[in-house]
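Removed from the display is one protein chain of the complex; every other protein chain stays in position.
Here is chain A:
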Amino acid sequence: MSADTKIAELLTELHQLIKQTQEERSRSEHNLLNIQKTHERMQTENKTSPYYRTKLRGLYTTAKADAEAECSILRHALDKIAEIKSLLEERRIAAKMAGVYSDSDPPRKTMRRGVLMTLLQQSAMTLPLWIGKPGESPPPLCGATPANSDYVAKQGDKVAARVKAMDGDEQWILAEVVSYNHSTNKYEVDDIDEEGKERHTLSRRRIIPLPQWKANPETDPEALFSKDQLVLALYPQTTCFYRALIHTPPHRPQDDYSVLFEDTSYADGYSPPLNVAQSIRGRLQREQEEMTRRRRTKRRSGSRGGC
């Protein structure tokens, strides 16, 4: 079955699931109303009789079952979305490989930088939110939770990669995993910025896997970086990571972090607060501290003139 038809099927299923959710909701509406009315009646009668107790217990059991049913449909829908996304990702990787390895095709067209930035922003925005079951703690690579030490990033995963630039300076760039060699413990990664068109072979410690889920500040605040923590963050409109201090963590799931980038051109050594998405940021480790802070891809268009 081709990926296209598979995606079309999944979309139909998703559509069905969303409809089911609504049905489920309408169905449980009646019960919830009942609970509310029972409470009102108890209030007016000002006593808690065993009758009401039994009745409420029954109603709440039903409501819980309803909610769980709705929840499971929603989770199911989320799974479908994840499946569609992974299919799209597979297709993207396949297309990329084909583009790289076939000689007959015309060379890949370089994307306009602005478009690349928009795409990156969008992929950051659509990073899935981690929805755990009650009591379940966020998994590795959710928000600030680091990956396990033996974790190996998959092909196509976005990572922060520490590379040597042309001028010998080291910098953290946004890259995509091509392969991992288990015998040498080295990654092959592609610079996300097609202008570079470079492939780097890097050891594990030069790679930081990026989060795969956003953490929900309302339910899993512990999975978020907290104020004044030092992190590596993708500088807006570039494909480079720089050291930054967390200024304000997000309050709601869709919020961004506000961070202060280290920048000596400002008097206090930090830039004014800038927003960065939850996804495009890695935890700063000790050995990364000596990282240079040269800005890549920062276009400084300037012109001088007389007076």
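Convention: a residue touches a chain if its C-beta (ideal position, glycine included) is under 8 Å from a C-beta of that chain, and two chains touch if they have at least 3 such contacts; residues count from 1.
Following the convention adopted for this analysis, contacts and distances are computed from a predicted model.
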**Fill in**
UniProt lists the protein of the undisplayed chain, choosing from "Histone acetyltransferase", "E2 ubiquitin-conjugating enzyme", "Ribosomal RNA-processing protein 41" or "Exosome complex component RRP46", as "Histone acetyltransferase"
**Fill in**
Given A:32, A:63, A:117 or A:152, the correct residue touching the omitted chain is A:117
**Request:** Determine which one of A:16, A:184, A:203 or A:237 touches the chain that has been left out.
**Result:** A:237
**Asked** Of the listed residues A:5, A:26, A:43 or A:265, which contacts the missing chain in the full complex?
**Response** A:265
**Request:** Can you list, in ascending order, the chain A residues touching the missing chain?
**Result:** 109, 111-115, 117-118, 122, 235-238, 265-266, 274, 295, 297-307
